[in-house]
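Heads up, one of the protein chains got dropped from this complex, but the rest are sitting where they should.
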Amino acid sequence: MKNNTLKIAIVGSSGYTGGELYRILLHHPGAVVTVVTSEKSAGKPITDIFPHLLGLTDLVCEPLDPASIAKKADLAFLALPHVTAQEAAFQLHKQGVKVVDLSADHRLADPALYETWYEHCHQHPELLKSAVYGLPELHRERIRKASLIANPGCYPTSAILGLAPVVAKKMIDVGTIVVDSKSGVSGAGRSPALAYHYPEANEGFMAYKVGTHRHTPEIEQELSLLADASVTLSFTPHLVPMTRGILSTIYAKLSVPADTGTLHNLFQEFYRNEPFVRLLPLGQFPNVRNVRGSNFCDIGVHADGRTGRAVIVTAIDNLVKGASGQAVQNMNLMMGYEETAGLKFAGLFP
Amino acid sequence: MKNNTLKIAIVGSSGYTGGELYRILLHHPGAVVTVVTSEKSAGKPITDIFPHLLGLTDLVCEPLDPASIAKKADLAFLALPHVTAQEAAFQLHKQGVKVVDLSADHRLADPALYETWYEHCHQHPELLKSAVYGLPELHRERIRKASLIANPGCYPTSAILGLAPVVAKKMIDVGTIVVDSKSGVSGAGRSPALAYHYPEANEGFMAYKVGTHRHTPEIEQELSLLADASVTLSFTPHLVPMTRGILSTIYAKLSVPADTGTLHNLFQEFYRNEPFVRLLPLGQFPNVRNVRGSNFCDIGVHADGRTGRAVIVTAIDNLVKGASGQAVQNMNLMMGYEETAGLKFAGLFP
Amino acid sequence: MKNNTLKIAIVGSSGYTGGELYRILLHHPGAVVTVVTSEKSAGKPITDIFPHLLGLTDLVCEPLDPASIAKKADLAFLALPHVTAQEAAFQLHKQGVKVVDLSADHRLADPALYETWYEHCHQHPELLKSAVYGLPELHRERIRKASLIANPGCYPTSAILGLAPVVAKKMIDVGTIVVDSKSGVSGAGRSPALAYHYPEANEGFMAYKVGTHRHTPEIEQELSLLADASVTLSFTPHLVPMTRGILSTIYAKLSVPADTGTLHNLFQEFYRNEPFVRLLPLGQFPNVRNVRGSNFCDIGVHADGRTGRAVIVTAIDNLVKGASGQAVQNMNLMMGYEETAGLKFAGLFP
Partner (left out) sequence: MKNNTLKIAIVGSSGYTGGELYRILLHHPGAVVTVVTSEKSAGKPITDIFPHLLGLTDLVCEPLDPASIAKKADLAFLALPHVTAQEAAFQLHKQGVKVVDLSADHRLADPALYETWYEHCHQHPELLKSAVYGLPELHRERIRKASLIANPGCYPTSAILGLAPVVAKKMIDVGTIVVDSKSGVSGAGRSPALAYHYPEANEGFMAYKVGTHRHTPEIEQELSLLADASVTLSFTPHLVPMTRGILSTIYAKLSVPADTGTLHNLFQEFYRNEPFVRLLPLGQFPNVRNVRGSNFCDIGVHADGRTGRAVIVTAIDNLVKGASGQAVQNMNLMMGYEETAGLKFAGLFP
């Protein structure tokens, strides 16, 4: 480890986003994981939980102890369940550790909204003011200066990146937005349950939490900021029999006449300098298999003359751009690294 | 074979809908398959093409010869590609054989619309007048008297059954309909191609033919009839890494105030006597795994107070209620059998 | 229900074999399910557990009460975990209810062997004497007269059917047998656990319980009877990322010179009259997809001149011929029905 190497803690490392943080950071040019915590697996090597890392690390899991982490790490990724993350963020923040929270706990700026959707009173609402919503494509400069990042949800990342250009440029009627999203099963986490038991999930496909999913207010918050108006939209998540990936199909009425070429140009302009947004060539639409394991968000657009609607399709890997990759991207911005450091790897195809 | 047994020809029997017709008819109480045709496999036992039928049939494939079929069969199912089906339907119909056409060739009543979407001039447009669109839930009485049935497309079946109650009862603004459909790969047929090659389709998910899929006018035709007004809608098909099943998620603005209970009651009333439509209990949404291998269409509904939209989710097996099962249901109606004869079997779960 | 209809109890109906029994019996010409038991779901409709049966049954789950079952049913299928099945079999048997036990509790004739492999002392060893191992291809006549059937394990069914001809006809050296078996995940049952969590099982493949799987003594017992000598063999199960199916690849040294034709003839002769064994044409090997949902066992054979080994490959659906279908086949034999009654349906392909 070089003197200037950034020391990293992965807090709550036994889930898929924890494992994915580890995979990515192994190859980061300037950061190294020094602490991994897991209550259940404290004392055990991380490779007991993640045998694919065998031979690549000797780290042993510790219980979550903010003081101990503060001694060993400069920045902590919180891969904890929501609610649980609040206290951990608070303690680590107090000790001067920079925090990227992958849970939902610091995404909604309004604590009342948090309470409505998450059915818990936020324990540290004052922290919400300093937390920055970590979508670099929208908040890059604020992220650079932040000490607490609310890493976006997987569905919101796919929805907001698809809608930002047309909402910001007032191309659509924001009262007509429908976001139909489809996620691989890893999005449900690593805890076994009947719905994710292989014989039940395999060869199955369903919508769930129709009209009630907790990622809805997060999408609406960010789009409302962009629209400078209150946005309410329909969002329906679905479970796909695959491990990774989110594809969102987004519909909205065009408020100004536009053909597909115009729409495509708008996106091209908007994302011109973005290292992780790939606007596909005119007429092409994304497939989650092409972003698997990578930090890219692929986008395809269509302006439908028959119905006057824009149809926008986005694809991300829910565990990378939708979670751990984006978290590292935020880390890079916060700590002054090249934004793409350790992240510009190709996905795994096939 | 009893004297009054109905004799059946499966024309173009080497694809998945042909095989599925065979599977279903094996257990039909009053019908028996007497002819199977396949140009490529003429002279070979049908079990060479479908090894799962080994031990259950000795039939040998024949080339397509309408005169020969007319001698051996009372009714023919056409499991041919579109365009090809036109001449076969015409010849068989002329010879007095009843026809259920599983292709798209007789679904659109307007030959000009057919030409626009299918890029072929219809060769026998006069037949379109006598053809009946074979969705029993909408056209049962006309089907009973028909000699040529246009068996509905798989996507249209899932879309129309989800929308019929609210369109017929004027509950929604028909200008706001979005149909987001997801299909298993068997919907693409049995011809190998790169997009359906296992390593490409597996762990992949994509939208395709965005705004341009040929099932669009078929859905619009039937909804326009129900609405007594011209309906134009957005329809996006997606490819799911699973073999069977279509799930359609349907969105439309409610034109009259309604909560989920009201919507649920409306569907209950509309489908009260339907043997193959299962409205799920309030608050539940369908999963394609529960209709796999069966002729059921499962439906769940939600009225979203936040957005004023109805969200309707339907699930069918694309090869059964979306093709061969519905074709047999139509046969039952045409030939005076109990509508459910040979069709009320449970799906295969898991 | 006709007067002479056989009344059936499914005891422990919430797992996959319970659901599959239900699916099969729905279409049985002479039997009807009158009782379903489930401790966890007592009082709930069976369709809460198995939504694919919606519209096909109104039965409500009951707690397991042998006296109550005896009043309502002539025959009980036990789809209980091993150990638990012992007392249920004993009580039902005492009350005059015929029993087909799908658990492992009555398969090993020797209670000491049971104790060694299952680490439990058998509570009713006297019942083991009257229990018949329910593999109709080997014990048809004894099954007809039995009142307690030990329904074979899924792996043993696939292994024994592949080896019976060559062992019975002394074609192989029984000291050289290797059985390499691969099973879909439904074989692990319906209880969620990390190894069967979709993202862990999907795109995974592993051997498990190498050299220690409990189905080993069951295979050896039956082959020893056939060989009239003690048979010890290597058996390795594997977990395949699919829902249904077992494929067993079996190796043994030929003890007499034979080419593939000779071997094929031997199998043809041995299984000539078997309704559910399909010997594939010379040179062809089975695929589990061709038996999915059906009661068939497909077999392919090869005599390898280079190595002097026979290679035999068998495929079954683990939940049908490997469990519930075979259980109904046993019921048919015990109760005097046609052996194939309700069972000669085609599998589901694709």
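Chains here go by letter, A, B and C, matching the order in which they are written, and residues are numbered from 1 within each.
Quick note on the criterion: contacts are C-beta pairs under 8 Å (C-beta built on N, C-alpha and C of every residue); 3 or more make two chains touch, one makes a residue touch a chain.
Since we're looking at a predicted model, the values are computed, not measured.
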item	value
Of C:193, C:206 or C:256, the one touching the omitted chain in the full complex	C:206
Interface residues of chain B (partner: the chain not displayed)	16, 184-186, 190-194, 196-199, 201-203, 241-243
Residue numbers in chain C that touch the chain omitted from display	176, 178, 180, 182, 184, 199-200, 202-208, 210-211, 232-234, 236, 238, 240-245, 247, 249, 251, 285-289, 292, 300, 302, 304, 306-307, 309, 311, 313, 315, 350
Where the missing chain touches chain A, by residue	16, 19, 22-23, 26-27, 50-56, 186, 203, 243-244, 278, 280, 287, 289-294, 296, 298, 344-350
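Everything that follows uses one rule, which is that only the chains that are shown with their structure count from here on.
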item	value
Copies chain A and chain C touch via same or different residues, half shared test	same
Mean-CA-position distance for chain C and chain B (Å)	36
Whole-Å gap between the CA centroids of chain A and chain C	46
Touching two or more other chains - residues of chain C	16, 186, 203, 243
